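Below are the structure tokens for one structure; questions will follow.
Every protein chain of the complex appears in place save one, which is left out.
Read from first to last, the chains carry the letters A, B and C; within each, the first residue is number 1.
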Amino acid sequence: MTLVAFLFYFFIGTAALSAIVLLFLKNIFHAALALLTCLLSLAALFILLQAEFLAVSQILLYAGGVVILIIFGIMLTTKAGGQAVPITNTGLLPGLAVGAGVFFLLLFFVHKSLFALPSSAQETIVNNNIERIGIEILTDYVLPFELAGVLLLAVLMGAATIAGFKHVKN
Amino acid sequence: MLGTNEKLEWIQLSLKYFLPELVLVGAFLILLLSSLVLNKGHQKKSIDWIALLLLMATLMASVISWNQTTANIPLFSGMLTQSTFAVYLKLLFDVAGVLTVLLSWKAYEYRKAEYYALVTCALLGAHVLVMSSNLIMVFLAIELISLPSYLLTAFVFSKKSMEGALKYFLFGSVASAIMLYGMSLLYGITHTFDFTSEVFAKAIYYQQTPFFFISVCLILAGLLFKIASTPMHPWAPDVYEAAPSPIVAFFSVVPKLAGIGILVLFCLAIDLKGNSSIRWYIVLSLIAILTLSIGNFAALLQKNPKRMMAYSSIAQAGILLIGAITLTNQGLQFMLFYATVFLLANYLVFLYIGHFERKSIVDMESYAGIGKSNAASSILLLVGLISLTGLPPTAGFLAKVFVFSSLWNSYEISGQGLYLVVFVVGLLNTVVSLFFYLKIPYQSFLKNGSNTVPSENSWGVNLLGFLLVITLLGLFFLPSGLMGWLNRITFAL
Amino acid sequence: MSSQALFSSLVLIALLPLLSALVATVIPASHRWITPLASSLLLALASILSLLLSISQWNEPTLVWEKTWFTLGESTVTAGILLNNTTLVLLSVVTFISFMVHLFSIGYMAGDKGEQRYYSILGFFTFAMLGLVLADNLLLLFVFWELVGFSSYMLIGHWREKDAATAAAKKAFIINRIADLGFIIALLIIWGHTGSFSLTSFNFEEQEAWRTGAALCLLLAVMGKSAQLPFFNWLSSAMEGPTPVSALIHAATMVVAGVFLLIRVFPLFTPLALDVVVIIGSSTAVLGALAALHQFDFKKILAYSTISQLGLLVAAVGTGAYGVALLHLLTHAFFKAGLFLGAGAVIHSLHQAQHSSHVHFDVQDIRNLGGLRKEMPITFFCFSICAAALAGLPLFSGFQSKDAILVSVFSWSGDQVWRQAFAWTIVITSVLTIFYTVRMLWFVFFEEAKKTALLTIQEVPTIMRIPLVLLSLGSLWWMVAFHPLDFSGWLLDSIQPNQEHNLFITWLSLISIPTLTVLAFLWFKYRKKPTTLGFLQEGYYLDYLNSLLVTKPILAMSTVSERIDKKGLDGIIHGFAYLTVGLAHLLAWVDKNIVDGLVDASGRLAKGFGSIARSFSGGQIQSYIFWSVFALVISLFWFLFY
Partner (left out) sequence: MSLQSIYILSALLFSIGLVIVLVKRNAILVLMGIELMLNAANLNLIAFNKTVPASLDGQVFALFVMVIAVCETAVGLAIILQVYRHYHTSVPDEINELKG
């Protein structure tokens, strides 16, 4: 086993494990950390899948953005005293059953077909993925790119309006 | 493969056909800026006017592009396709946008500019969604509609309104995550996101596997969420009850029609002109039957008019789906006719639900006796409800006749028993719908109200209501004009 | 008259009532006294116009004006006007009766709070009815059919302070809607098979089954609108509306819209469907007459009488004699409107009298009335003429049209036993009609005054007397033909000529009807021991069913046999009376428990479904998501493994 292959399976294992742990954790801070672990392992997998730009974005957007936001959210919505409230489950059995059903469907049908697809990645030498992504975004994908900009602006403004509302009247 | 220069040229050419959307983006930015500039008391009133003018401009731009469009034109490297179908739907969205502004007139004063900006953003999403020919655009456009919608639900800034927003947000996010997963699986099969392309058609033609079926079903789940159709409908009543009335009218029309539009395009793509070995019409028929029945039956028990209208709009989605399941030209044209009528009637009803809400008439019982004190309003509301029920002499009746007759035609041509089932269930549901739509008129005309509602001067509302009623009656007596427009529409991909 | 001028005048006739409705709406409340006058004037104009038009266009060839309405696929749907003799008859009847009712309402509705609303809906109703009469295709007809139903709904519930009125309006509307489902299905079948909605041609070829299906679906709609079994109970509840409205809508015009539709689409009906029509019609006729015999509410007697007469009309169409049905429709419109307006006059003047003397009792209960023939001579006189027409006495229009119905029914039945059974049902209905008419007349006008004796009663004002007189004049024989015993006069000869005559039936009814009338009259006059005839008595009546089920049968049997021994005729009548009451009770029971029960049950069933559909929305978002995903997963499993 080469080092690359070892890292590949290692990060797959980490991601899977942290996701499973996330399911069973009672402390919401720990859960956020497990999520972070999972997301970072995915970033590592992205690098191994030759999507470096994506990996960097994953770290910046998720680890730097989403998780931080989530942690802020946790701090703002936990009860006074900073003591995290243990998280309980509701309808665990039906939930797990549905989850298992989905997992089964995906494995049984989807991946059965996928195994028929070319199994290993075609190892083409890609020199400059980042440059290609840049060009594609500004040519083929310029419209989604701009629309994503509009969306970000709208969401920023809207979220600020909602979150900033203080009940004044009545 | 095109070179970079050709691609840039394509972008430039595309902009010509992209005028309505550019106007919308402009409107969005102007509204954002005006929120910074105009937030003193007396200046707030001007926001309504600004929004109205901007959305009127969008409507004009759409009319222009309606006149420009005759065939399908691929835009932006094939991200979008300008088609007569899409442009007609865009016209409907813009009309809905203008009506939303008129319905919000002088109401919901807090953060009005942001409110309109978000409406504009959602409109932009709807515009883009019906033009999409690429799954990336589909996903992005759905989010462009959804995210502002979650926020708009909260714009009453009350306890319930926040709850509605949370529910909408959680349900919507899960639905879009499911859809996204479906898209990623479909990408595994076809290696392209352009669902109108040859590559796509060829790939799915050779792989009509359960894998393909699952991935399409996951995508459909996301689209059905936008349409508020079974099984992705449970959010609708809570959200409708919570959101501001004009926004509810908007929700029950714009995202729904945009969803139906993209659903039709996507189904046309996966149906492979009838060569698909998976019979998608079965899936669609079952969805239509369930949607129609659940919507109508659940509406029977509602005490809040907005909740009732939520279930009503679920049921109406069922009828729109009936127009779509056959995927024939005629069925789709009649579906668009139905959509047009539905839009008008729905806005008419919400105009008055909102109007009465401001007089603190919130639940069904408090409508009692309104027919006396607010006679004109009640009669106009009655016409709207009659049109939704599908009784003559309103266009709703004609629209239902059209949709059902095209279904009957398809049944006679294809001999599919399932169409007959849909037909019968549809007809029975029409009778059921009568019982809840006439609840409000029953209260207002035939019951005596204990509380006396002031019959304040509401000529503005009634003028708008009257115009909508005239249109509804006009479309009944002279549908040929609109049908002429619809006959121009083709449904090739 | 040129075609264009004709078309314009037809449109004008239809629009005048609409104008009246508009005028009634826009006149400010401060000048509301104008409303009745303006409306009546407009209706008078419409009525005169349509009479003139009918005279000038009578027996001219059928005319159709049509314009493209919309295009459905490759075929086009037209909208237009169909003008033939049938149209002209209905046009004149509707405008004339409506004019009469407007006139009458000037007095009757004076001072009512909702007077203007009343006139505007009355005008709108007349407009809708005229549209229905003029429509040249089924789709257009359906539109006006619904509008007519809607205005009826509004008028029944006119006095919305009364809970009974709103409930009655709701009941009428719902029953009619259920029946209208038949209309919609028929529309779709006809469209699917002929590609047209035209009333002038039905190109059904060799598709007997579909044709019968379409005809039966239309029949369902007719059964709703014309109050046929089992949908008739809305009509008796509809009496909660103002009395002139009952005269116009629930006797003379709207309810006959169903019969009119049958006449219009007659070519569509296959022999099988026609048989069903006769069965429905004659059963309704006899049951309605039985029910009329057991009512004590003045208006309800008339309502059930209407149901029974509608049954006759429907049965007449079923026998193939649609011209006869049209004839009876015409005569019935006059005398029944006269009867209702007469009842209205009685109710009105009693209300006025109660108002001044502060004595209060239910003026619609005939047991409280009596002796009015002296206080209200003109009303009495007009009412009696109309009643005589209803009973079918010779020299009155009812005699001729009923004679025509009997003749057509017997010529239809031939020697088939089951058909003869239904023909005899019609005969029984006619006999019962005499009895309930005389009973009503006796109680209201002849019997010694009871509670009414406490009041000082005055004849109604002149404005209300005019319609009564005119309508009673219209109930005389000359409306049908100059020969008082011949039914094939101007109308029948133009609509459906060469109707068979049967002198035996004519002579038999000529002798038997007056005899039976006199007998009935004497019966009511000279009944000696009222206790033995409990069914006609106050108080005793309500407990009747209980005693009927337990002790009375035995007692009754013995009484009946005793009577037969003592006085033959009296005993027969007595036994007959018991039978009638028994049947009437059965009918009431069916009406209350089965028909209402079905309506209730369907409502409950729908609500049950609704609560299942709703139970997923308990307010918890995660369970919403759960159910949605669950449904998705389950259906995926189902599709993939099944």
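By definition in this document, a contact is a pair of C-beta atoms (placed from the backbone, for glycine too) under 8 Å apart; a residue touches a chain by one contact, two chains touch by 3 or more.
Everything quoted here is computed from the prediction, not taken from an experiment.
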Statement: Visible partners of the omitted chain are A, B, C
Field: Touch criterion as defined above, residue of B:159, B:279 or B:358 at the omitted chain
entry: B:159
- request: Have a look at B:16, B:45, B:106 or B:191 and name the one touching the chain we're not showing.
  value: B:191
Field: Interface with the undisplayed chain - residues on subunit C
entry: 614, 617-622, 625-626, 629
- request: Touching the hidden chain in the full complex, which residues of subunit A are there? Just list them.
  value: 4-5, 8-9, 12, 15-16, 19-20, 22-23, 28, 31-32, 35, 38-39, 42, 45-46, 48-51, 53-54, 57-58, 61-62, 65-66, 69-70, 72-74, 76-77, 87-92, 94-96, 98-100, 102-103, 106-107, 110-111, 114-115, 117-122, 124, 126, 129, 132-133, 136-137, 141, 144, 148, 151-152, 155-156, 158-160, 162-163, 165, 167
- request: In the full complex, which bits of subunit B touch the chain not displayed? Write them out.
  value: 135-136, 139-140, 143, 147, 150-151, 154, 159-160, 162-167, 169-170, 173-174, 177-178, 180-181, 183-185, 187-188, 191-193, 237-238, 241-242, 301-304, 307
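As a working rule, only the chains that are shown with their structure count from here on.
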Message: For the interfaces A-C and A-B, which has the higher count of C-beta pairs in contact?
response: A-B
Message: Centroid from C-alpha atoms only, then distance subunit B to subunit C, rounded to Å. What do you get?
response: 45
- prompt: Using the average of all C-alpha atoms in each chain as its centre, how far is it in Å between subunit A and subunit C?
  reply: 72
- request: Report, in whole Å, the distance between the mean C-alpha point of subunit A and the mean C-alpha point of subunit B.
  value: 31
Field: Where subunit C touches two or more other chains at once, by residue number
entry: 622, 629, 636, 640
Query: Do you know which subunit B residues sit against two or more other chains?
result: 210, 214
Message: Considering only the defined contacts, which subunit C positions touch subunit B in the complex?
response: 68-73, 139, 142-143, 146-147, 154, 157, 160-161, 166, 169-170, 173-174, 177-178, 181, 184-185, 187-188, 191-192, 603, 606-607, 609-614, 616-617, 619, 621-622, 624-625, 627-629, 631-632, 635-636, 639-640
- line: Residue set of subunit C touching subunit A in the complex reads 622-623, 626, 629-630, 633, 636-637, 640
In the complex with subunit A, residue positions of subunit B that touch it: 4, 7-8, 11, 25, 28, 32, 35, 75-77, 79-80, 110-111, 114, 117-118, 121, 124, 128, 136-137, 140-141, 143-144, 147-148, 151, 154, 157, 165, 185, 188, 207, 209-211, 214-215
